[in-house]
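A single protein chain has been removed from this complex, and every other one stays in its place.
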Amino acid sequence: MMKATEKAEILIEALPYMRRFYGKIVVVKYGGSAMNDESLRASFGANVVLLKYIGLRPVIVHGGGPQIGHALARLGVESSFVDGLRITDDETMEVVEMVLGGKVNREIVSLVQKGGGEAIGLTGSDGGMIQVTRRISEGRDLGRVGRVVGVDPEPIQAVAESGFVPVIAPIGVDESGVTYNVNADEAAGAIARALRAEKLILLTDVEGVLNTDGVLTPSLTSEEAREWIRQGVIRDGMIPKVECCAAVLDEGVKSAHIVDGRIQHALLLEIFTDGGAGTLITR
Amino acid sequence: MMKATEKAEILIEALPYMRRFYGKIVVVKYGGSAMNDESLRASFGANVVLLKYIGLRPVIVHGGGPQIGHALARLGVESSFVDGLRITDDETMEVVEMVLGGKVNREIVSLVQKGGGEAIGLTGSDGGMIQVTRRISEGRDLGRVGRVVGVDPEPIQAVAESGFVPVIAPIGVDESGVTYNVNADEAAGAIARALRAEKLILLTDVEGVLNTDGVLTPSLTSEEAREWIRQGVIRDGMIPKVECCAAVLDEGVKSAHIVDGRIQHALLLEIFTDGGAGTLITR
Amino acid sequence: MMKATEKAEILIEALPYMRRFYGKIVVVKYGGSAMNDESLRASFGANVVLLKYIGLRPVIVHGGGPQIGHALARLGVESSFVDGLRITDDETMEVVEMVLGGKVNREIVSLVQKGGGEAIGLTGSDGGMIQVTRRISEGRDLGRVGRVVGVDPEPIQAVAESGFVPVIAPIGVDESGVTYNVNADEAAGAIARALRAEKLILLTDVEGVLNTDGVLTPSLTSEEAREWIRQGVIRDGMIPKVECCAAVLDEGVKSAHIVDGRIQHALLLEIFTDGGAGTLITR
Amino acid sequence: MMKATEKAEILIEALPYMRRFYGKIVVVKYGGSAMNDESLRASFGANVVLLKYIGLRPVIVHGGGPQIGHALARLGVESSFVDGLRITDDETMEVVEMVLGGKVNREIVSLVQKGGGEAIGLTGSDGGMIQVTRRISEGRDLGRVGRVVGVDPEPIQAVAESGFVPVIAPIGVDESGVTYNVNADEAAGAIARALRAEKLILLTDVEGVLNTDGVLTPSLTSEEAREWIRQGVIRDGMIPKVECCAAVLDEGVKSAHIVDGRIQHALLLEIFTDGGAGTLITR
Amino acid sequence: MMKATEKAEILIEALPYMRRFYGKIVVVKYGGSAMNDESLRASFGANVVLLKYIGLRPVIVHGGGPQIGHALARLGVESSFVDGLRITDDETMEVVEMVLGGKVNREIVSLVQKGGGEAIGLTGSDGGMIQVTRRISEGRDLGRVGRVVGVDPEPIQAVAESGFVPVIAPIGVDESGVTYNVNADEAAGAIARALRAEKLILLTDVEGVLNTDGVLTPSLTSEEAREWIRQGVIRDGMIPKVECCAAVLDEGVKSAHIVDGRIQHALLLEIFTDGGAGTLITR
Partner (left out) sequence: MMKATEKAEILIEALPYMRRFYGKIVVVKYGGSAMNDESLRASFGANVVLLKYIGLRPVIVHGGGPQIGHALARLGVESSFVDGLRITDDETMEVVEMVLGGKVNREIVSLVQKGGGEAIGLTGSDGGMIQVTRRISEGRDLGRVGRVVGVDPEPIQAVAESGFVPVIAPIGVDESGVTYNVNADEAAGAIARALRAEKLILLTDVEGVLNTDGVLTPSLTSEEAREWIRQGVIRDGMIPKVECCAAVLDEGVKSAHIVDGRIQHALLLEIFTDGGAGTLITR
């Protein structure tokens, strides 16, 4: 059993980090295993509330791909595909909004509140917050899938400045008021930039960025990261995550983290220990 | 064709009402036909924004019964019934939250924004706003159906004081963080009381309160209203609406309105003309 | 008789204008027929109050030439003239101040208050607001007639930010504290610039700016306006008004209007309808 | 010639008074000789500004009887009398407003500004500030002469809180917006009460309150003052002044002063020396 | 070696305490061994800063008896004694002020700053903060030893609200401006009351309150505490400490703690663990 004094010493060890990050905004992309495993979920809620009490200002952006797929299947909505990518037609988008805004978002608000905080759920269409245009990539029209062109920070600030943790579903809105599905990493990055956040943290289902030997790299610069992409060291699904990180660093966010969400308290470990729980990318 | 000067005179006629209600909070329960007819929907959005520009502070609370029924049917969720009342089990509640929070609420936010305003959607579980206990009526447990025991106005104020129109889904949360379905009229009434609103307006699918001759009564006192219930003049579905109105008047709301939502611009007419578009209940 | 719904629709038609001008300052030069006809006076008071409730911030600057002439005649103060222009000697100036500050200004304050607003009358010497030098034009000294060299917006803001409509008499003060008569159009223009107003509106006794065919021009640019002056299309008393408008547009005021004050509700019509009631000049 | 050190000592002697009155409101009724003698006028302006820099918050209320009489004579407006009292008919009232608001008020604003302060002139009808009813005394209707029934402090505070000295003409307004002439002492008293002033100072043309031997009394209580009225020691024109003082003391003003305005710097002397320059009345 | 996850869990365990005490004022009397042992000193500084980052608002009041004795000895100031109590004459008081204000206070400010916070040192005579009268106990005049009769919280708030930790030396001032030595426990108690603190924590050189068996009592009520004094269970030097605690509980402080300052991190342990490090006294 741990002695009381040891506990106190651990609190004290966190002090330099508390000082450094006091009052700073941290945008956390929450998704993957950390969102699906019951025990990891509870630890996430508690972590977020702890960040808040220690003086940071957390903003949560979540995904929800698996839940959307599950709901589409259950409703018997068939998806058509172009080059293996699912087309988001109007019927699909209706399900996306219900699942992201009415289920996933609500569950995360509830997690934070069970952790002892007060949260307010938002979607990117509240107050016209996440502004998008229809994404046309390589000539393919995927339907209501949006590319973020701007973020109005006011709805987030309205909520955060009254003491609530904002929990944001990745839905965007175009100039005519039509809503679009948005990639959650992309949304989190755009929000971090708009809020001039201190940190962007992407919770993932991998250890972090691996080097040529397949070993976790605790930190690298955005320049190195881009070089590794060119060299093929960073591949596949990790590429957009690393590019998202490098982009926010270019626009004033101080650090970006790709963190292993499968580890208990990954969020706290990455912020409050030198070892961390993933890869830290800095300018 | 109307002459320009006549238009100006109509603006001028509204002036005494603008003066009287300047800066006051108006809670509007939005539901029924006004929510389903395309043309009425557009006029509702524009009305809400006009209220805001003229200096009132509108707060919208919406229902969504028909949409829930439709979604349950589509998902093949079978409902069990006790004495003809549907039991809201966990599976049903999941659908309720998705439909209210992820579909109906989002559509109303969009209506207000198309009308030219900025809205933020909330559900009653955001920030622990609508506090409920499980409703046990006449010994029957209907599952996750809640009775409102309190409203924390802070999440609504956070949103409203930053210039956004709050749009609230009628979901409540108990002390353990479990969510419940709540009657929208009841939620609207509790919110009006907590905000010390000037007015509560219930948009319905009837003309208003009818007297013994079946003729619309433009106004009556809460005492008369209660007498009419005792005498059986007010019957059936109108009884809880009138009781809700009488209750808010007891706790400081200045006036309560049962308004015919099937009329274009019913909201503006009731607020800015003597004739109105329904029944006004005062203390 | 107009139906209720039509009335509501007229309110709704004004909505885009309300949105556009919300919170903006509008400086209105009030004079001529609009100030002397009883029915036009009442409509002016109501118009100003409506602007305020709809969210604009009106500031009134008034003239008073006829009333001054009448008072001088009654008091038997004889005026001397140079080249047909009246010399404002000290005795005349005493009458000017009494009539502008003690009679005309008070009547307009009363008009606004009868319209349902709260107004505070100021003269340009309050708080050293309208700063002038003695106007010497073409070698003629006209006595205590001032040229505006600066406006301190603070006295106006003190009054306006507490919710009152400022009503300002066109009197200026030089560095030694001596007061001067100032042209009301010139005062209104200088005040509009100092307040960074959205609009300057000059109420006149003519239709607006007429083109070469003598027909009303609904709008023109300041460049066109200056060209028309050079070409002699704009002549006589209209020249200083148009020059005043063009000058304020050069210094950040968004639009300037020369409006036919002989029309009922000219102010509302010009602001809230496309047709308007005069000529709009923009950059 | 006074030595520098002596000068410094006099500043130091004023220190306890500065401390005691810091931030307090002082309402000064300005009239009589102090307003008509050129040298006394200049000293009044400087005194008011000094009060302001030393941290008090002066509010000036002025009369203007002689100037009104002079203007009526010049305009040939004949007055009718009832029991020796002048009837204020509409024509007379027009002159009253012009003289008080357009001449006397402006001159005092100018005095304060020449003294180095910033002043804004108000009349009691600005913002509906001085609320009156028609005064009917002993069955006689004197026309537009008002009795003060209330004071709205907001217009005064709007001006004072922005750093300007309010200078107020004694004109009142009834519920229909009709203006009335008001006794300046009465107006000053009502304003002192509404502002919860520290002091009310009435500048007069006499030494102060005299005792039975005809000798100046430096101070007395409101009870003693009322007794002296009953005993006939205080007589004639001094009675309403003393009653005005006693009344404000009953409603929270801390001290009332009847001061000899014929003495240079009477205002400073009464506030900053024990000897003073008149009679101090306390509860 | 402790694993990272265990560290995170310890942070999480502190969360309920953080929530409960967020934004609350904690007054800490700092003295004895905790002030003299080098390692305990460093841990005290870090503890105070941690409290601050976690959202509490610590206020430090210190003693300094040993240091005063040491300085008197070194300066060769001889003390006279009455019934074994040292007389604080003027010469002694001069040393008291130099040691408390110029040495002990400065060292604690430095401790907090080395711990990573910003502190400002105050003595009880700053801004007339600790108001005292000369303490005459049982007929003996001990010289300049004061009894606290009031605390003006403003100087403390000025410092704390700007983000600094106030560190206060126990010196009081009487109405004539004469300074007195004050018992540090008494000063801390009076400050806790004046600030409406959540907690008062007295760091001592004993385990806490012992029961009849000489065993540490983790908690007791103020009623029990007073009963134990009557029964002689609590004796000697512990009596005034317990009485001080009981008194602050009577006046609104929520809890009082007598804590063993000889334990590392005693402050954190008492606030953030159930076990604590001393005796908790509640109402």
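Read from first to last, the chains carry the letters A, B, C, D and E; within each, the first residue is number 1.
Going forward, a residue touches a chain if its C-beta (ideal position, glycine included) is under 8 Å from a C-beta of that chain, and two chains touch if they have at least 3 such contacts.
Just so we're clear, the structure is a prediction, and the values are computed from it rather than from any experiment.
Visitor: Can you list the shown chains that the absent chain is in touch with?
Guide: Counted over the whole complex, the chain not pictured touches D, E.
Visitor: Of the residues listed, E:F21, E:F44 or E:F164, which one is in contact with the missing chain?
Guide: Answering carefully, the residue with contact to the hidden chain is E:F164.
Visitor: Any idea which of E:P155, E:G172 or E:G208 touches the chain not displayed?
Guide: The single option touching the absent chain is E:P155.
Visitor: Of E:Q113, E:T133, E:S219 or E:T273, which residue touches the hidden chain?
Guide: Considering the complete complex, E:Q113 is the one touching the chain left out.
Visitor: Among E:G31, E:G101, E:G146 or E:G172, single out the residue that touches the unshown chain.
Guide: For the chain that is not drawn, the touching residue is E:G101.
Visitor: Can you list where chain D touches the absent chain?
Guide: 2, 4-16, 18-19, 22, 43, 46-47, 49-50, 53-55, 115-116, 263-265, 268-269, 272-273, 275, 277
Visitor: For review purposes, identify every residue of chain E that touches the missing chain, sorted by number.
Guide: 74-75, 94, 97-103, 105-106, 109-110, 113-114, 118-123, 125-128, 154-155, 157-159, 161-162, 164, 173, 177, 179
In this text, only the chains that are shown with their structure count from here on.
Visitor: Going by C-alpha centroids, which chain is farthest from chain E? Tell me that one.
Guide: With centres defined by C-alpha atoms, farthest from chain E sits C.
Visitor: With centres defined as the mean C-alpha position, give me the chain B-chain C separation in Å.
Guide: Centres of chain B and chain C (C-alpha means) sit 45 Å apart.
Visitor: Can you give the whole-Å distance between the Cα centres of chain C and chain E?
Guide: 68
Visitor: Out of chain A, which residues touch more than one other chain, so two or more?
Guide: none
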